[in-house]
Structure formats: C-alpha cells, structure tokens
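Not every chain is included here, but those present sit where they belong.
Letters A, B and C mark the chains as written, and numbering starts fresh at 1 in each.
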Amino acid sequence: MLREVLKNLNEGTISLDEAVLEIEGLRIDSVGEIAKLDTGRAVRCGIPEVILAEGKEPAHLAEIAKKQVESGGRCIISRLHPEHAEAVRSLCDSKDVRAAFNESAKMLVLSREGKGEPVKTGGIVGIVTAGTSDIGVAEEARVIAEEMGCTVLTAYDVGAAGIHRLFPAIRDLLDAHVLVVAAGREGTLPAVVAGLVNKPVIGVPVSSGYGYMGQGRAALASMLQSCSVIAVVNIDAGFTAGAFAARIANMVAGP
Amino acid sequence: MLREVLKNLNEGTISLDEAVLEIEGLRIDSVGEIAKLDTGRAVRCGIPEVILAEGKEPAHLAEIAKKQVESGGRCIISRLHPEHAEAVRSLCDSKDVRAAFNESAKMLVLSREGKGEPVKTGGIVGIVTAGTSDIGVAEEARVIAEEMGCTVLTAYDVGAAGIHRLFPAIRDLLDAHVLVVAAGREGTLPAVVAGLVNKPVIGVPVSSGYGYMGQGRAALASMLQSCSVIAVVNIDAGFTAGAFAARIANMVAGP
Amino acid sequence: MLREVLKNLNEGTISLDEAVLEIEGLRIDSVGEIAKLDTGRAVRCGIPEVILAEGKEPAHLAEIAKKQVESGGRCIISRLHPEHAEAVRSLCDSKDVRAAFNESAKMLVLSREGKGEPVKTGGIVGIVTAGTSDIGVAEEARVIAEEMGCTVLTAYDVGAAGIHRLFPAIRDLLDAHVLVVAAGREGTLPAVVAGLVNKPVIGVPVSSGYGYMGQGRAALASMLQSCSVIAVVNIDAGFTAGAFAARIANMVAGP
C-alpha cells in the first residue's frame, strides 16, 4: 500500500502533502503489523484465539462466536456453561457449520465447512493424567492441540494405581515430542514423568484436593519446587498447556 | 498417703476435721497424678522432655539444664546455637557427666554416669532423607529416637539421584518398625516410600527450597495432600517425628 | 514364569535369542512386582484402596465400583454425594453384595458375600472428637479402621463440656493401641490428649470454625505447632488418619 502511495506521488496524482498525510496514517496502522514481527510463522503454526465463555454473558458470547465463525471460519470456546451452550445452539444447528462439543473439556469448536479445519502438522503431543478427576483439564489441552494440527496420545489415570502402572503407560507415549501432565492434590506426577523421559514436560496443576492448600495449590507449589526440569501453567489451565505443547511439537515436527 | 491419713483418723491421732483438710489438700495435689493416667507406661517408654534452646537466654538455658541433669540424670537440648553451647560448656566439662553433641542435629545430650543412659527397647526406627540438606533434621529425629532406646537405621540422600537408587536403600530399612522420611522442596519422598513399604511412614517437611512456597511450605502441602497414607509433622520438626516414631517402634517391639 | 522360560531354553524348545526376548519382557513387567517390595505383608495388613467419589462423575464411579467388587470382592467409597449414591444403587441392591452405608461418614462399603469381609486383627483404635461437628470425620476414620480389621473405641464430643468430662472419656480408651483425635476451630484436643496418655496420637483438623483461619486451618496450625508429640493429617482427612492408625494398631497387635 505504501508503494501505491509512492507511485501516485511519483506519477503526480497526489501532492507531496497528501502523501505525507496518507503515510502518517499508514504508520499508525502499521503498528499492528510490526507488533506481529513474525507474521509468516503465525499463519503456519500459530495459536488460534480461544474465547473464555466463563464470566461472559451468553448473548454477548453468541455474538462474538458468530462474528468469528463468519470472519475466520473457526471459533473455539472454552469453559462453556449450560447457559452459554443454549445461547450458541442456533449457531451449532447451522447447516454449513461443524460443531464439535467436548463435554469433558467443556469446549466447543465451531468451524465452517471447507474452512477452519486444522491441517495435520506432524506434531505429536502426549497427555497424561494422574487420576480421573484430571481428565477434564487434560481434554481441554487435547482439543486445542488437535485444533493446532497435532496428533494427541493420551494416558489417563496412570497415577492412581501405583507407580508400576505408570511405566507401560509412559512407554506408549514415547513417540510424543512433548508431554502435558495434569495432576491434582500433591501434583507429583509431572516431576516423576520428567525423571523418566527425555522430553519437555509441562505440568498442569488441577483444582482437586480438599483441606490445606487444596484446590490445586499444593500441586502448583510442588511442581514449581520440583527438582525435575518441568515448566508449569496456572491451575486448571489445560488450554495454555495444550497450546504451549502444540507450539513446541509443531516446531520439532516442522520442515 | 491417703491411706496414712485414714489410718491416723481411725487410730484417733487426728480429728475428723483435720482429716478433711488434709484430704482436700491431697485432692489438689492428685490432679497431677490423675492428669497422667498412664504413669506406668510413661516410665517404661515415655518421651523424655527436650529443651528448645532457640529463643532462650543462654544463662537461663544453662540453669535449666543443670537442674535437669541433677534431678533426672539426663538433659536433651535441641537447636543449640553457639552462644548456648558456650553457656553449658562447664556442665559438659563436669567429670561425671557424659556430653554427646550431634553437630548436624545441633542437639546436645547430657547424662550423669550410671543414670540417664537409654535402655535398648528393641524398637527399630528407619530414617530416610531425600537430599543432603535434609540430614540435619533427620539427625534430630535420630538423636531422640536413640535416647528413647531405639535402634536407628538410616538411608540419607536417596532421592537426589533418581528413583533407581531409592529401591535398594529402602530394602535396607525393611527391618524398621516405622519410617521417618525427611524431604524439602516439593517433598514427595514420604509418599513414594509409603507406596513401597507396609510400615507407618511419618513425613517431615524440611525448610529448603526457595521462591514460591519455599522453605518447606510446598513440602508440607504436598505431604498433607498426598494420596498415600502418611502422617506429617511441622516443618523441620525432626524431634517430633523421631519421638513419634520411637513411641510406635517401642510399642511394636514391646513385651 | 522365569523358571518356565529357562526350562524351555534348557530343553531346547526355545532358542537363546527367544529366551532373551521373553526375559526382557518379564523385566518390564517385574517393575510392578518389585515396586511392592513387601508384598507378603501387604496381603496380611495392607490398606484397602478407597475411591474418592467427590469430583468423579456418578456413571464413572459406578463403573469403577462394579469392577472392584467383582475383582477384589470389596469396594470402599468415600465422600459419597447423593448423585453418587443414586448411581451405585443397583450395585447395592444386588443379592450377593453386602452394602454398608455410614451416613455420618458419607462412606459406602460394598462386599461380596464370603469375600471382602475384614478379618479381626486384634488391633484397637481409639477415636476421640472435640465436638459433635467433628463426628463425620471421625466416622470416616472408624469405617476404614474397621475395614482393616481393627476394633474401634470411640469417645465423641468430649471437648465441648470442659476438661473435666475429658478425663473419664480418655480412661475408657486406654485399651486402644493408638488414638485418632479430631478437632475443629482451635484444634487443641489432640495435644491435650497426647499429654495425658502414652499412645501415639494422630490429630485430624476438622473444617469447622469461621472467620480468621477458620475451616480447619487454625486447627491444622495449632496441631503442627504443638509442643506435644503428635502427628497430623490433612484437614478432614478422616480416612488417612484411620488407615494410619489401623496400620500401627495392627502392627502392635500382630503376631
């Protein structure tokens, strides 16, 4: 667009003053572009925006979702409460929209046919949970990783029945480029897994457990204090863990 | 003594009013006796009183220590700072007093010869530490357990070099009646050990670790939240863990 | 099974390479076995697995419970909410299953006739509560202790009416090998009891009390800070306290 302005100036169709004004205008707009220094990559392996339904008014959510599906072809909604589901029902029933609802993750993906389906990247993300109560958070990680083009391998509930069940489960995930490990209560599984495999391990504390430092806080604390090399996300932040893992997996798998 | 009063009354050497007064006096005194319902056992396997030096003025400490050695034959002092050591030096140099100082535990045991030495009970306490920084707390547990007549088996620094070094270490402690496991940072070792052996495991959080929930708080949290069946004591409370363990070991070993 | 492979090798029915492969496979499997170094004891006095209903989807819970009853003959479920009770009702109504529901503890024990009933070990666990609000937690401890074969003696609500009611209550529990003491608010009862008797005392903070450090946190704090020798479990962790106590009682009572 700059080139156009300059051409016009060069060809005399606009004055120098007009050129200055138009280019000054461009400078403001260009902040956005510059702000994304690495736009080329963003298109290829970027993280799709996710709408946090929780705390939004249903009508408001529906409006945003509709706009996103129309413009970008895809809309991913997390922490969908029943009143939100109701509000976006008409969108889901629309003929040319694929609506995939993951009940455990409470996530809904809307995508227009022929647009917005993720392209497989070759990235592989492994997701492990300590118990069955951690599955909702793990599924949130799975949905976003799959929407980012990754293949997801899972091993759920491997911590509950003793360490001997953990070993074969981990073996099944050795093809993954990166592991997400979700655990509540004392939250030690990520550190144990990181001690067994040579992959980056991302710990997700889960808000289970009662009493002192319950609701995931003990899990967060023990993950941050761990002697093992792991990185951590917020309590219940399945989305962040999944997106972070997919970003790594896509880089490793990438051309 | 009651019997004596009654005899005197019966024999007419004291009046009924005098008897009432004396027995009322006994009633006050008897609260102490009654308060220790189980005195017989206390003598056999009781927990010796320990003086916490920390926070006491050195002169004050020396005075208490002297009195205890004289009356009970033994005095156990914990958290001894250099200024305290200085204050009790003359006691230590006394001829008929055995003075055993455990530098790592910062504990000093003074006992008069022929009195105050612990009698072996047959109880066996196993003490495990995750790292080398946990040894001071573990030694505090060891000193008190030995003073309570137990044999102590130790396996220190078994958590640092990976889980594979833990297995043989634990095997060496299988003769113990009860295990004390000290661990700082994320503090997961007690739960791991409790999942491997069928002994009561007492976790001691150690005030190592920096940053969020450092100084033993993450360890305390993860021990309390643990799915394994363990009991916990305060951060750095090696004395409490050792005494609690010795009490159990002595009961199991007891006649 | 190893012996079988070796026999086959010795007898020439398999080649040396095949033997190596099969034994390598066994090595992986053997981790599980090795992980339980002390299996013999586990069978005799081990802690039965307990399913935490809270946080589990009812259908999921019913499925796990059914599987456990079928395979192990017994299934213990804690923190059962009404929706869970509904989900396992059909299991309870099954003819050959004993279903014992402790309403106060919110625990359900399912066991197949002729299987899964606990065998009396001779272990005796005493359970004390400060007030009536602590009884639910105490009953959780009682259920698991009884399922582990112990006889349970209780003294509930002994703290509310002043220290003079405590003395006779404690006398009734002197036969116990170990005491569980549950208390909310300021949580001082475990320390008081530990000062009176020569038994291991396990404190359970109960989530009663409002205002500053309410919901059991003041109780946890005062138990951990106590000068008395007590061990502590998480707030409301009746199950952990009961299982820990039963483990000790069974060892003391054991052959």
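Miscellaneous remarks
In this section, a contact is a pair of C-beta atoms (placed from the backbone, for glycine too) under 8 Å apart; a residue touches a chain by one contact, two chains touch by 3 or more.
What you see is a predicted model; the values in this text were computed from it and never measured.
Taken as a whole, the complex in this structure file is built from 8 copies of one protein sequence, with 3 shown in place.
The rule we apply is simple: only the chains that are shown with their structure count from here on.
If you sketch which chains touch which, every chain touches every other chain without exception. With centres computed from Cα atoms alone, the innermost chain of the structure is C. When you average the Cα atoms of each chain and compare centres, the chain farthest from chain B turns out to be A. Chain B and chain C have CA centres that are 26 Å apart. Averaging C-alpha coordinates per chain places the centre of chain A 52 Å away from that of chain B.
In chain C, the residues that reach two or more other chains under the touch definition are 35-36, 220, 234-235, 237. Across the complex, chain A meets chain C through its residues 132-133, 162-165, 167-168, 171, 208, 210-212, 214. Against chain A, in their complex, chain B makes its touches with residues 160, 162-163, 185-188, 191-192, 195, 209, 211-214, 217-227.
Residues 28, 31-33, 35-36, 54-56, 60, 64, 205, 207, 216-217, 220, 234-237 of chain C are the ones touching chain A in the complex.
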